[in-house]
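Structure provided below as structure tokens; questions to follow.
The block that comes next holds subunit A.
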Amino acid sequence: MALDSKIPQGPLADKWTNHKNKIDLVNPANKRSIDVIVVGTGLAGGSAAATLAELGYNVKAFCFQDSPRRAHSIAAQGGINAAKNYQGDGDSTYRLFYDTVKGGDYRSREANVYRLAEVSTNIIDQCVAQGVPFARDYGGLLDNRSFGGVLVSRTFYAKGQTGQQLLLGAYSAMNRQIGRGKIKMYNRHEMLDVVIVDGKARGIITRNLITGEIERHSAHAVVLGSGGYGNVFYLSTNAMGSNVTAAWKAHKRGAYFANPCYTQIHPTCIPVSGDHQSKLTLMSESLRNDGRIWVPKKLEDAKAVQNKTLKPTAIAEEDRDYFLERRYPAFGNLVPRDVASRAAKERCDAGFGVNATGEAVFLDFASAIIRYGKEQAHVKGLDENDESLVNKLGKEVVKSKYGNLFQMYEKIVDENPYETPMMIYPAVHYTMGGIWVDYNLQTTVPGLYAVGEANFSDHGANRLGASALMQGLADGYFVLPYTIGDYLSDDIRTGPITTDSKEFEEAEENVRKQIDSFINNKGTKPVDYFHKRLGKIMWNKCGMARNEKELKEAIEEISALREEFYKEVLVPGEANEFNEELAKAGRVADFLELGELFAKDALVREESAGGHFREEHQTKDGEAQRRKEFQFVSAWEYKGAPKDAILHKETLEYENIEVKERSYK
Partner candidate 1 sequence: MSGFLKSSIGRKIAMALSAFFLMVFILQHFAINILSVFNPDLFNEASHFMGNNPLVQFVLQPVLIFGVIFHFVMGFVLEFKNKASRNVSYAVNNGNANSTWMSRNMIYSGGFILIFLVIHFIDFWIPEINTKYVLGDSSGLLADGSDYRYFVELQHKFIPLWRVLLYCAGFVFLSLHLLHGFSSAFQSVGANNKYTQALKGFGKAYAVLIPLGFIVIALFHFFNNSH
Partner candidate 2 sequence: MNLTLKIWRQKNANSKGEIVEYPISDISPDISFLEMLDVLNSQLIPAGEEPVAFDHDCREGICGSCSLYINGEAHGPDRRVTTCQLHMRKFKDGDTIFIEPFRANAFPVVKDLVVDRSAFDRIQQAGGFISINTSGNTQDGNAIPISKHAADEAMDAATCIGCGACVASCKNSSAMLFVGAKVSQYALLPQGQVEAADRVQNMVAQMDLEGFGNCTNTGACEVECPKGISLENIARMNRELVKASLKG
């Protein structure tokens, strides 16, 4: 099947408006007889479910958590971008579009990104109207902060909990519709298959995670807002339950999977501390507004810091290497995430790491504390040269800005970041790849849609900070509810979809078979054993730097691990009860397939772009080197084993933006 991205004709700035004007609508009376399933209740799924219900569709929403409010969007800290230009610093829809395409290393679809930038301003208005308590300045107007990879301040925030507040906004919109009976909410339900009837997505099979019951749910369309697959690395900043299963089952049913190898490794995470670590904790990128990243200049100092014989505060200013400021004077500590992560890795690989494992760099607020302290002393008419006073005032300012993050750091690491620099290291955070969708967010399966992180569409090879929230809400509030109508307008006479068809039966049977095989396997090793091993392979061979040899090894190793998994996995308990190990087994089984496709995609993409860095393709300065012949989206078609997947290419055209070398120097 040839890929048709269905990008509307006409000038870039008018595409979305023209498209909205032309697509078919469903009249309000008919919407009442149309059902839509939404899987996942994060920013994308939650906002889509709420909006579809407001429009009049009957929505069934599913989440595996015990409440829609717990979706992992809640953990996003820093903020949400919008081209409001409230700061008057030259921001515009075009500039947000430009920054996003450039930040994505020219591997995203122009029309989608422009639309994203266009609706970004509506998101802020909508959220304010919903009662999201965005930070305000003393004049009562919305405040902004700046984020990596851009030269304007366009990030709206609610302390360090922006994702939480936006999700609670979407959740409240959902609650209103649940209360009205327009959304039927299924908590603690996990989607285990998509049901395709006559070539169209017509329902899903779910497992009730409390009772273990396998259920059939039908609808006229299915929307996946099931998030990203960063947990394929086992250790990531994703939630423990975040998984690829919904997306992978869709892939197996015919949805192409795009750019699986595009993974964002976030530079500012708390370093790994030991073997029993279950997840990594992100420290918001907003910290890079004020924190300076450095390692010792001298190798002997680095060694001494690693052995804890030298305190970082004892290292003189001239013996510190502020490597981001050194390498990228224009953007300094605010270079995009992929660039910052690789630079940290480069220093640590060279032996300059600053914790016991040598895999950490400092994020230092000492100079910010002094700068703010002096500012405050000046404002209050106090002595700017009084060091302890300046220190105290400065710490107060830093506390008001990042207090909750500092507190979190202290709880986890047991060190006071006001006194000694934080230690950070990159960690897997976000996956730009995902289910391939066209301009309407429809996958290659008619009637199956993907929104938010689950799709691949807007971030190219690297996502800019504060853009995930923007994309999730743009898709859910402002894009999908329009575009899905175009598809559903053909379904007004279809009537309810029966779940008694052979397609539902077959899908349910498959699900039951897999569950039974896990329960009856009686192997020797728990699920986590395999997940951890998969994670190690992924991190070592498909992580921040990749090469042909290791990727080939990874493919072999993952494939072998998958075989071992099916032979040796031990799932305790029964199928028809609350059984977390059973749920995990299903998720890890899918990760074991995705991981291989991931490596294969990375192997095929013989260039470096954004989060995908191939050691064979770098400039002499060690920067990522894109190749013109790879200016396409890799969309993989499922054909059994991952090694048999077929590559389809969607060529990316840049008509409104000049494809340049991406430089932050």
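Assume a contact is a pair of C-beta atoms (placed from the backbone, for glycine too) under 8 Å apart; a residue touches a chain by one contact, two chains touch by 3 or more; residues count from 1.
Quick note on selection: all candidates are chains of the complex that A comes from, given by their letters.
Just so we're clear, the structure is a prediction, and the values are computed from it rather than from any experiment.
Subunit A shares a touch in this complex with candidate 2, selected from 1 or 2. For subunit A in complex with candidate 2, the touching residues are 47, 50-51, 54, 65-72, 74-75, 84, 86, 119, 122, 124-131, 133-142, 158-159, 161, 164-165, 168, 171-173, 175-176, 178-179, 185, 187, 210, 237, 239-241, 273-274, 276-279, 281-282, 407-408, 411-412, 414, 477-478, 481, 524-526, 528, 570, 572-573, 577-578, 580-581.
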